[in-house]
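All protein chains but one are shown at their positions in the complex.
Per-chain residue numbering starts at 1, and chain names A, B and C are given in the order in which the chains are listed.
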Amino acid sequence: MRRVKYFPEVMEIEAYVYTAGPVGTKWLEGLREGRLMAAYCPRCNKLFLPPKMYCPYCFGEVEELRPIEPVGVVESYTVIERDFNGELLKEKRVLAFIKFPGVEGGLVHFLKTDKPRIGMKVAPKWREKRQGLVTDIEYFVEA
Amino acid sequence: MTSRNLNFKHRVAVVGAGLTLFRRRLQETPQELAWLAAKQALEEAGLTLKDIDCVVIGSAPDAFDGVHMKGEYLAEGAGGIGKPVVRVFVGGATGVFVPIAAWWHVASGLCKRVLAVAEEKMSHAAKPHPQYVFRYIWDPIVEKPLNPNLLWIFAMEMHRYMYKCGVKKEDIALVSVKNKRNACGHPSAQLCDPNIKVEDVLNSEVLVWPVQRLDVSPVSDGAAAVVLASEEEARRITDTPVWIKGIGWTLDTTHWTNRDLAFPEYVRRAAEMAYRMAGIDNPRKQIDVAEPYDPFDYKELHHMEGLGLARKCEAPILTREGVTQRDGDLPINPSGGLLGVGNPIAAAGLMKVAEIFWQIRGEAGARQVKKPVYTGLAQAWGDLMQAGTVVVMGI
Amino acid sequence: MGVGWFGFQPEVVDFSFREMMFKAAQRAYQDAGGLDPRRDVDAFVSCQEDFWEGIAISDEFAPDPVGGAMKSVYTVTGDGLQCVGQAYMMIKSGLFDVVVVESHGKPSDVVTLGDVMYMATDPITIRPLGIENVHALAALEARAYMAKFGVSEEHLEAVVEKAHEAGAKNPRASYASPGRDRGATPVVADPLREADIAKFVDAAVVVVLASERVAREFNDAPVWVEGVWWSTEFSSLEFHDWSFPLHARMAAEGAYAQAKIADPAKEVGFAEVDNRYSFKELQHIEALKLAPRGLAKEYLLDGVFSPGGKLPVNLSGGALAEGVPFEVHGLARLSYAVGVMRGDIRAQVDKRDVAVVHSWRGIPTTTSVVAVLRV
Partner (left out) sequence: MTKPRNPRGTPYEEAAFPVFEFPVVGKARYEYTTGQALGRFLAGLREGKILGTVCKKCGRVFVPPRIYCSYCFREVDEWVEASHEGTVVTVVASYIEATRARAAEPKIVGVIKLDVPGFSFDDHFFPGLLHYICGASDEDVKSMKLFGARVRARFKPPEERKGSITDIECFEVVRP
C-alpha cells in the first residue's frame, strides 16, 4: 500500500477589504486629489508618514494632516531583477525608501530611473485615474 | 503541581482597563483599534506609554485581519514601540490568556508595568464572509475536505450536551436573552436588546440545528486592553488595585472526534489550576461574579459546569431560577458577554477581564451586580473545543 | 536541560509537521535525562505562525505531539527564542518548574511562500505596490547599512564564504557548499545576490527548560540561560532605522543586563546570530556589541569571527548554511550553541563557557531576541 504523501490545500477567501482608519482615509483621499500630506502631531510638533490616528513617538492622538512639499530624498534603493522564485523580471524595477525633508518616516515606493542613487531628489508621478491608494502615485521620478 | 512554591516574588494587580466600541465594521485599522483601547487603559491607570516596560498582545487567527505575522503588525498600536513585545495565542481562549502571560511578565520580576492588549478586526475578511475563515481551523487532511462550517462543531457539542443532560432549547435561549438584555448597560455593546424574549431566539434563523442565529454571538471588530503592575507599582498607581489571584489554562487533545463533548474537562482542569493558586476550594460560594465565555448561549452553561459554579447539568436550572441574573446570587456575564457586547474574538475575552476589574472596583455603573463583589472570575475557550483559560481576580 | 531536533532538510518528505514535532520532542526528553512529559512537565510553549502552517488557529495541533494533551499548552507567534523568553519568565515566577519550548517549520509545504511573506506587509502603504520580491525590502536595509558604514560586496563575500566553510562541519547544514562563489550567483535585488539570501529548510526543535532545583535533579551538566530579552522597534518599516537593527541592540542590552555582562566583546566566547541575509550577520554582530558599529567588516576580514578566531560567530554556518526553518530559527541557533558548550559538537572555539544567541524574525519585522547562555 503506497502512502499518500501530499495533500494539496489552499487557504483563501475571495478578498480582504482593508480600511485605512479616519486619518489614513483622509490621507488616501488627498492622494486621490493628487496631494501628498503627512500626519501632524501637535504635542511632538512632528510631521510623519505614513499617517496614523496615533503618534508613534508620543502615543497621543493625531487628527490633522498637513500638505507637504512632494519632493523627497532617496534614503535607500534596490534594483529588483528577480522575483521571489528566482525568475528574471521582464523589466528591472527600482524600489526605494523616500524621506521628505522635515517629515519623520517616509514612503516605500518605486522609482523610474536608470541611475538611482542615495540622496537623489524625487517627485511623484501621479496617475491620471486615481482611486485613493498609494498606487495613485505610479512611481517617483528625479525632481 | 502540588509541590509548587506559591509564594510568588511579586503579587500582580490590574490597575486600568480600556475598550473600543464593538461593532460589525469599524473603520480604524487594527493598529488603531489596539491604540484606542491601550490609550484608554493607560489613561485610566494615569500612566503614559513611557511608564510601560513590556507589552503582551493577544489576537486570534491572522486570517481575519488578513495580515500575516499580525503580532508584529499590531505591536505599534499596542504600544510596542522599542519595547519587548510578545503575542500569545490560544485561539478563542486568547483574550483571557493575555493577562495570564502578562502575569508572569510581572511575577517573574522582569517587568514592572505591562500593557496587555487584545484586538480583532474580523470585517477585513469581507469576501465572501468572515465565517468562511473558520474553514481553516479544521484538520486540513481529514476534516476540511468535507467542506465544514465552523458552526458544525459547536452545534455538535451543544447537541451532545442537550442529549446527555436533557436540556431544552428554551432553557438555553434564556442565556441569550439575559446577556443581550445585560448588554444594554454596556457602552461598547453591539447587540443590546432590552425587549428580547425566548421566542425571538427560538424563532430566529436555523443555522446548524440546534444552533439558531440568536444562539450565536456576532462577527465584530474591536479591541480591549488592561494594565498590570507589580505590587509596589500598583500601590503607587492606585488606591484600588485588583489582584490577579489565580491563573490557569489547559489544552485538551486536538482530536475532538475522539472524546466526549458533553462536559468541558479542559475548563475544569484550567479552573482547578487557578483555584489552587487562589486558595479557592468552593467556587460556588467563593466566586461572587463570573464572566464565562459565551460565544454561544449553551457555552455559558457548559462553562459554568466546567468551572464548578454549577454541578454537571445544573447550570440550566440555575439560569431558569434567575440565580445568574445581575441581581441573583451568582451573577453570570453581567457585561452582556459575547452574545450582547459582541465577539471580536481575543478582544472579547479581555473585555471579560475588564468587566471583572470594573465589577470589583464598583465601577460598572448600570451593570454593577447587586451583591458585593470581592472575588470574580473570567474565562475563555477556544481551538477545536479544547482550550480553557481562567483568571481569578479579587481585592 | 535538554535539546532535540529533527529535520533540517530542504524537504522532509516522510513525516508531517506533527510527526517531526514528536521526533524532536522524544530526543529532547531523552537528552534531558529521561523526562516523562506526561508527569514531569508543567507547561508547553509552541512558537509558530498561522500562515506558515496554512491552518488558522494552528495552536490546536500543538499539544499531542509533545505530550501536552490536557496540560497547560499555548502558542507564541514569534521566534522560538521568544518562547524561551516566556519559559524563562514562567520559571522565574515560581509557578512552573519545567517548561518545554517547541517550534517547527515546514516551508516545503508552502507553495506560495513569497505571497505569504508579502501578506505580512502593511495593507495600506506597502501591499498595494505589489512588490515582486519581498527580499527587496531587505535589500533596502542592506544598501542603507552598506552606504552608511562603508561595507562593500567584498565583505558580503567574506560572510558567505565563512558561512559555507563553517557549515561544512555541521551535519545539519544542508545548504553548506564550501567554495561557493557569491559573485557567480545572480543578482536578486542589488546589492543582494542569490548567495546572500538564506534558503528555507524543514525542521523542528524542542528545548526543555527547568528551574535550578529540578535541572540538577535530572541533569548534571545543564546549560544555564543567564539572560533573554526581546524587542520590537516599530511595526511600520517606514519609521524604523533602515541602516541599523536597533531592535537587536535593545534586545542585546536587556539580555546582557540580566546576565551581568558589561563588555560582551571580551566576555562572550562565541555567538550564533541571525544571518538569513549575509549583511545581517555584520549588523547583528555590531548590534550585539561584539564589534563597534561599522567595524564588524574589518574584524571579519581579520578572521576574528571565523572558526578558531578570537570570537567565532556562527560556527554552525547559521541560516546561510542551515536554511531558515521559519520560527525554529532561534532554537536552531540555541541548540547549536548548547551542543558546542556541552562539547557534543566539536568546534574550533577556545572559550565555550559563555555564548550569545540571536534571532531576528525576518522581513518585514523589526523584532529580535537575544539570549545569553553559560555553563
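Rule of thumb we're sticking to: a contact is a pair of C-beta atoms (placed from the backbone, for glycine too) under 8 Å apart; a residue touches a chain by one contact, two chains touch by 3 or more.
Please read these numbers as outputs of a predicted model, since none were measured by experiment.
Only one residue in the set C:10, C:33 or C:128 touches the chain that does not appear here, and it is C:128.
Residue B:187 is the one among B:46, B:187, B:279 or B:322 that touches the chain not shown. Screening B:80, B:99 or B:222 against the full complex identifies B:222 as the residue touching the chain left out. Contact with the undisplayed chain is limited, among B:160, B:276 or B:371, to B:160.
Contact with the undisplayed chain is limited, among B:147, B:195 or B:282, to B:147. For chain B, the residues touching the chain absent from view are 17-28, 33, 36, 40, 44, 66, 128-129, 131-132, 135, 139-143, 145-149, 151-152, 155-157, 159-160, 162-163, 185, 187-188, 206-211, 221-222, 253-255, 257-262, 354, 358, 363-367.
Annotation for chain C: contacts to the undisplayed chain at residues 12-19, 22, 25, 29, 36-38, 51, 54, 63-65, 67, 69, 106, 108-112, 115-116, 119, 123-124, 127-128.
Interface residues of chain A with the unshown chain, by the touch rule above, are 1-22, 25, 28-29, 32, 131-133.
We adopt the following convention: only the chains that are shown with their structure count from here on.
Relative to chain C, the chain whose mean Cα position lies farthest away is B. Here the spacing of chain A and chain C, counted between their Cα centres, is 30 Å.
Taking each chain's centre as the mean of its C-alpha atoms, chain B lies 33 Å from chain C.
Computed from the mean C-alpha positions, the centre of chain A lies at a distance of 37 Å from the centre of chain B. In chain B, the residues touching two or more other chains are 29, 31, 63, 66, 76-77, 81, 133, 136, 140. Contact of a single residue of chain A with at least two other chains is seen at positions 9, 11, 16, 18, 20, 24, 52, 56.
Chain B contributes residues 1, 4-9, 29, 31, 60-63, 66-77, 80-92, 97, 101, 103-105, 107-110, 133-134, 136-137, 140, 247-255, 265-266, 269, 273, 277, 382-384, 386-387 to its touches with chain C in the complex. Residues of chain C that touch chain A in their complex: 13, 51, 54-56, 113-115, 117, 122-129, 131-137, 139-144, 147, 186-192, 194, 234, 236-239, 242-243. Within the complex formed with chain B, the chain C residues making contact are 42, 49-51, 54-57, 59-64, 68-78, 82, 85-86, 88-97, 116-117, 119-120, 122-124, 229-236, 239, 246, 250-251, 254, 258, 361, 364-367.
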